[in-house]
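Comments concern the structure below.
Rest of the complex left out; these chains stay put.
Naming follows writing order (A, B, C and D), and every chain is counted from residue 1.
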Amino acid sequence: ATELTMYYPIAVGGPLTDVIDGMIEGFESENPDVKVNAIYAGNYDDTRLRAVSALKSGDPAQLSVMFSIDVYDLIEQDLIVPFDDVVKTAEDKEWLNSFYPALMANGEVDGKTWGIPFQRSTIVMYYNKDMFREAGLDPEHAPATWEELVSAGKALSKDGKWGLMVPSTGYPYWMFQCFAIQNGKELMSKDGTETYFDDPAVIEALEFWRGLATKEQIMPEGTIEWGTLRQAFVQGQTAMMWHSTGNLSAVKREAKFDFGVAMLPKHKQPGSPTGGGNFYLFKNSTDAQKEASLALIKYMTAPERAAEWSIATGYVGVTPDAYETDALKSYAAEFPQAVVARDQLEVAIPEFSTYDTARVREGLNNAIQAALTGEKSPKEALEGAQAEANRLLRAFH
Amino acid sequence: MNDMARLQKQRLALYGWMLAAPALALMSLFAFYPAIATFWHSLFTRGTTRRPSVFAGFENYQDLFADPTFATVVWNNLIYAGVTIPVSIIFALIMALWANAHIPARSFVRSAYFTPTILPMIAAANLWLFFYTPDLGVIDQITGFFGASPTNWLGQPDTALASVIVVTIWKEAGFFMIFYLAALQTIPPDLREAARIEGAGRWTYTRRVLLPLLMPTTIFVFVNAMINSVKLIDHLFILTKGGPNNASKLILYWIWEMAFAYFDSPHAAAMTILVLLALGLVAVAQFRLVEKRTHYR
Amino acid sequence: MNTAFASHHAKRALPDFDKVLDALGAWVLAIVWISPLLFATWAALQPSGTALGLDFSNPLTFENFTYVWNAVPWIGYFTNTVILVTLILAGQLVLCTLAGFAFARFEFRGRDTIFILVLLQLFILPEVLIVENYAIVSKLGLFDTALGIGLPYMASAFGIFLLRQAFKSVPVELEEAARIEGCSWMGVLWKVYVPAAKPVYLAYALVSIATHWNNFLWPLIVTNSPDTRPLTVGLSLFGAPETGVDISVISAATIMTIAPLLIAFLIFQRQFIQAFLRAGIR
Amino acid sequence: MTAQTPFIQIRSVSRVFNGGNGVHDLSIDIPRGSFVVLLGPSGCGKSTTLRLIAGLETADHGTIAIDGKDVTNVPPSKRGLSMVFQSYALFPHLSVAENIIFGLKVRKTGKDEIKSRLTEALNVTGLEGYEDRKPAELSGGQRQRVALARAIVAGHPLCLMDEPLSNLDAKLRHSVRKDIRDLQQRLGITVVYVTHDQTEAMSMADIVILMKDGRIEQAGNPADLYLQPATAFAAGFVGSPPMALLPASALPDAVIPPKTDAGRLTFGIRPEDLVLSTDTSTKAWGISATVTGSEFLGAETFVYVAIPGTSGATARLPGQVHIAPGTQVSLSWAGAAAHWFGEDGQRLAPTATREAAREPNTSFETDTAIPSL
C-alpha cells in the first residue's frame, strides 16, 4: 500500500479538521491501497515551517496545502515538483483545465503548473443593509464605482460609525492589489520577476486609499486591524468592509442584521486578487506516491468536495462544476451572497507573488502602512518599495 | 598526601561528572550542537536551485549591518527591553510589596497578579487584540467614557510598540513578583523596626534598606527579563506582525521571518549568533555584578 | 503624680491611612491585572458578534462553550497535555537534580566552566533552533512521541541553577550526619537534599507546568496525530489568521484550555505561593 | 518610687495578642539614668513591654510617658530613643560606619556633626579600623558593638536593648556585659534591658523587673531579688544553681516556723547556704539526703542531693570536693538562710534577720581557698 503524509493549515476559525478528516476517509475508502496521514499543521506560517523542517531533516512528506504565493520560494528551495511531471493521461490534463483560470494563475510559473487551488478566497465587499436603509441608500445596490463608494461612505459616516473599513494589517498588499487593479494596473509581472510599485496608476491607487481616511473621512486613520475588523462590522462599527470571502460563514453566523455581499467597486476596471492555499507536491517521493497524491488532490478538489468545503468555510468553489452541485446550488439559492465571489473570479487577478516573495511583499506592506499612517507620502513610500524590490529581484532576471 | 585520600578525591570527581553527564548530554544535543551548527550555517550563502550555497565568511553579517531594517529592529528591541525590563520589575516589586502586606483579600490579590503567567501567550494576545480594537475595544470604551477620542492603538507607529510592551509587562510582572515575594520573606522584620526607630519613613526604608537587600533578586529577575525581552514574541504574531511599517518588529520576530518566511536561514543564523553574543556579553557582565553585589550574603 | 496624662484611656489613632491606600492600590491593580481574563469570561458567555459591545443587558449563553467543546477532542488533548507536562517535569526533576547536585556538592575539574556553559543555555533560544532540533528528534526516532516533545526541554538550565542554589543552602552537617549514619552518595541526595529542597521543587514545578502547558509551536511541529498533541493545538484551531478570530469562541476555547490549570492554581494558590516563599529563590 | 518624676511612666498598659498572650495591666516607673532589666522566662512578655516603650507595638489600654510627655500614640522615631535588637538588626548591605550613622543621615544631621559623632561612637565602642567592613565580615562580638554604637550615636537619653548578648558565647558575654554597663554610666543614659538570663540581670541592673505571664512578679534591686525573693517563682528563677524549693512537709518539725501549716508551706534554701555533713550525729537536726552526683568547676563544686519527697537540692561548696554518689549526708543551714513561701507562692515575713548579716561592708578579709574540713 502507498502511504502519504499531507500537511494542511486551517486559516479560518473553527473545527475544520473534521471536514478534512471526513474527506480523507472518503478517499481512503475509495482507494483502499492508499493510506493518508493528513496532518493539521497550524496556520499557513506554521505549516510552511513544519514542511520545511520535515523536508530538510529528511522526513518523508508527499504533499501539502500551503500559501499559493509561496510557489516561487518553494521552487527556489527545490522542494516541490510541477504537476506537469505527474499528470500523464489526457483526462488528467483535462482536469488541470477544469479550475477557474484566475485561481490557477498563482500556481503557474515558467509555463508549468506547481499548485492546485484548494482553499481559495477573494476579496469582496460586505455591507450592512440596515445602515444603508437608515442613511437613505438603496440596500440592494452596493456602490459599484469608487465615486459611489465615496459618496455612500460619506452618507454612512456619522455618529462615530464609519462608512468603510479596508484592513491594512496582516495582508496589506492584498487589499492594495484591489485598488491597484481597479485603477488599471497589476503590481507584478506574470513571471514574478518584476514589480510596478512606482507606476503612477499604482501610486494614485494608494493615494486614493489613504484619501479615504484623510480626504473623504469615511474610514478611520492609521492602519485597520485585520483580525478584529469582522467584529467591528458585525457590531455595526462600519457600514462596509472589504474582506476575504473566507469570512462569509462567520459573518453570516454573527451578524444580527441584514447584510449584503458585493463585488468590489471598479474604477478604471473592476477587479480583485485571489488568495489562499494550493496543493503542492513534494519532491522526494516515489512515483507511486506521486500518483496517489494526484489521486488524492483530484478527490479533494472534485466538485462535491469543493462545494462542501466552500459551504463550510466560505472559500470559493475551485471549479465551475462545484457550483453545479446540488449542495452548492441550494445553498446559493437560500444565501445568494455565497456566489458573489465566484462571479468576481471573472475579473480576478493572481495574488501578489514574486521570487523572494516574502521580502518583496514585506517591503510593499511597509510602504503601504507607512503611507496609511502618514509617515511617508504614497509616492515616496512606493518608490522606496520599488527600489527594494528591484534590488531583490535583480538576481532573477 | 595520603594515596587513599587522593583516590577518594578522584572518585568523587568521577561521580560529579557522572551526575552531570545526562543533563550535559541533552544540553549539547539540543542547545550547544544546534548553536554551533547555526554558527557554521551563518558562514554560507543561501542555497537555491539557481545558486547553490557557497562559503561566504562573514558576508551575511555584513549584509545585516547594511540593512536598514536591522537598525530599526535592533532599535525597537532596545526600546522594548528598555521599557519592559524596568517597568515589569517595578510592577513586580510593587506587587510583591502589596502581596506581602497585611491587606484584606490578599490571596485574591496574589492570584490576580499571578494569573497572566499561566495564560498561553497566544490566547492572551488574542484577548488583548480585542482590548486594543479602536472604538469598540475595552480600552477605547473606557477612555471614551472619560471623553477621549478613540485611538488606533495597534495601527499607529507611535502606539503599536507601546501596546505590545504593555502586554509583555502584564504577562511578566506577576511571574517576577513571585521571586520578590520570596525574597521579601527572607528579610528579617527587625530591620524594618530598626529603621523605624532610627526615624526612617517608609520611602527611606524602601530605598535605603529594602532595595539594596533585594538587589540579588533584582539581578536574577533582570537576567530573566532580559532573556524574555528577546524571547517573548508570541504575541507579535497576533497583535501587530511587526507592523505598521516595522514599528513594532523585534529581533526574534525578524529572525523568524527570515528563517521561515524569507527562506533565508543563513541570515537568520547570523542574526541568531549576534543575539547570542550580545546576550552572552550582558550575561557575563551581570554575573560579575551579581558576585560583587551579593558579596555580603 | 502623673501630670503627663490627660486620661488613662489613650485615644486610638484612626485606621492607618497608608494601609487603606495600600489596600486600594493593591485591589485596583489586581482588577486591572485580571481584567483580560474577566473580559474573556464575559466574551465567552456572549453570543458571537456582540461581545465587544459590553452591553450588560445581553443574555448570557453557553453556546460558545458547546460549540468549542464539540469541535475538538478536548479530553484526548487534555490527557496528552497532562502526560506531556508530567513527562517533561519528571525528566527535568531527575536530570536537574543530578546535575544540580553535582554542581553543588562535587569538586571536579572544569566544574565552574561547565556551569557557566549551562547558564549560557538560558540564552540559547529554542525557538530559533527548531529546524535543527526537529532533525535531531527525528533522527532519534522520537518523532510524534511525548518523549520527542519533551526531550529538548528536560535539561533545563533554569532548573539546574535553582536546584544547585537550593542544595548549596542545605547545611553540610545534614549531609555529614547522614553519611555517618551510613548513607551512600545517592542516599544522601535522596534522603537529605531532595527533601530539603522540596519547596524549590514545588516552585520549579509550577513554572515548568505553566510553561509547557502553554507551549504550542514545538509540540505542533514534532507531532503528527491527535494522539500526541496537546491542548494548545486545539486552541489554535480557533485562531484564524485569514479571517480574524471570533472573540467569543476564542475566549471560550481559551478558558477551556487554561481552566484545569487555573482551577488547580486557585485551589492550591496558597500552597503554591507558600512553596515559592519557602523556596526563598534569590 | 523615686522622689523626682520617673523618666518612663507606664500606666496600666495592656497589649493582648490573639492567643491571649501579651502583657496585662502593667505599671512601671523607671527613674532617669537607671539601668533597668526586664527579666523573666521565655514568653513572659519582656519583649512586648520593650516594644511598647519603643512604639513598635501599640498599647490596647493604658498610657506610656517618656520624660513627662505622653507618647502612647507617638511613632517610634519621635520618641527619642534607640534600640539594640537581639539579632542586632544590622543592615547587611551597609558598612559599619554607614550602619552607625544610618539614623543621623535619615534625620539629615549635618555632615560635620555626623563625622564627629561617628568618630566618638567608634571610639567608645572600640570599633576604630572596622568602619568599612560589612557586618558579615565581623565577629559576633564586633557586630554587637556596632549595634551598640548605632544605638548611642544619636545621643538619645533612652536606649532599649532586647537580649543584646544572647548571640554571644559565654566568655564574650561576660566582657560585653561590663562594657555596656560602663557605657551606660559614662553616658548617663537610661537603659531598659531585656534578658532571660538571671546572671546578666543580677550583675548589670540597678533595678530588676521580674516578669511572669505578662505581669510583674517582683521589682527591685538585684540584692532584694536574691536575698528576699517575693515569691517562690522569683526565688527559683534568680540564682544559679537555683534555690532549692522543698515542701515543708519533707522537713523535720523543728525547723518549721511556728503557727504555720507545714502542709501548705514551701521551704527555700540557696545552694551556698546548705551545710552538708557526712557525720549525721554532730547536729541536733538535719535532713537526711543522698548524694546523686557532683560537678567540679574549679573554684567550687556543686553537689546534688536527693531528698525523699522532694525534687532534690543542690549544694555549692568551695574548692574541689570528692564525694561519691550514694553517700548519705545530713543537710542543715543557718536559720536565717531559710526562705518560706505560702501556698500562694508569696514570701512569708519576717526574714529580715539574715538580710542584716549581709549589709554592705567595705572592710573585710576572706580566703576561701581551703574548704573548711
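The rule is short, and it goes like this: a residue touches a chain if its C-beta (ideal position, glycine included) is under 8 Å from a C-beta of that chain, and two chains touch if they have at least 3 such contacts.
Everything numeric here is computed off the predicted structure, so don't read it as measured data.
Stoichiometry of the whole complex?
A x1, B x1, C x1, D x2
Assume only the chains that are shown with their structure count from here on.
Measuring between Cα centroids, which chain is at the maximum distance from chain A?
It is D whose centre lies farthest from that of chain A.
Centroid of chain A to centroid of chain B, CA atoms only: how many Å?
Once rounded, the distance between the two centres reads 36 Å.
Centroid from C-alpha atoms only, then distance chain A to chain C, rounded to Å. What do you get?
About 39 Å separates the centre of chain A from that of chain C.
Between chain B and chain C, what distance separates the C-alpha centroids? Give it in angstrom.
16
By residue number and range, which residues of chain C touch two or more other chains?
51-53, 131, 236, 239, 245, 247, 250
Note the residues in chain A that touch 2 or more other chains, in rising order.
45, 49, 52, 170, 227-228, 231, 235
Report the residues of chain A in contact with chain C in the complex, numbered from low to high.
5, 10-18, 37, 39-46, 49-50, 52-54, 56-59, 121, 170, 226-231, 234-235, 243-244, 246-247, 250, 253-256, 275-276, 314
Quick check on the complex: what are the chain C residues that touch chain A?
For chain C paired with chain A, touching residues are 48-53, 70-72, 130-131, 134-135, 138-139, 143, 217, 220-221, 224-225, 233, 236-247, 249-250.
Report the residues of chain C in contact with chain B in the complex, numbered from low to high.
18-19, 22-23, 25-27, 29-31, 33-37, 39-40, 43, 51-54, 95-96, 98-99, 101-103, 106-109, 111, 114, 116-129, 131-133, 136, 151-152, 154-155, 157, 160, 185, 203, 207, 210, 213-214, 216, 232, 235-236, 239, 245, 247, 250-251, 253-254, 257-258, 261-262, 265-266, 269-270, 273, 276-277, 279-282
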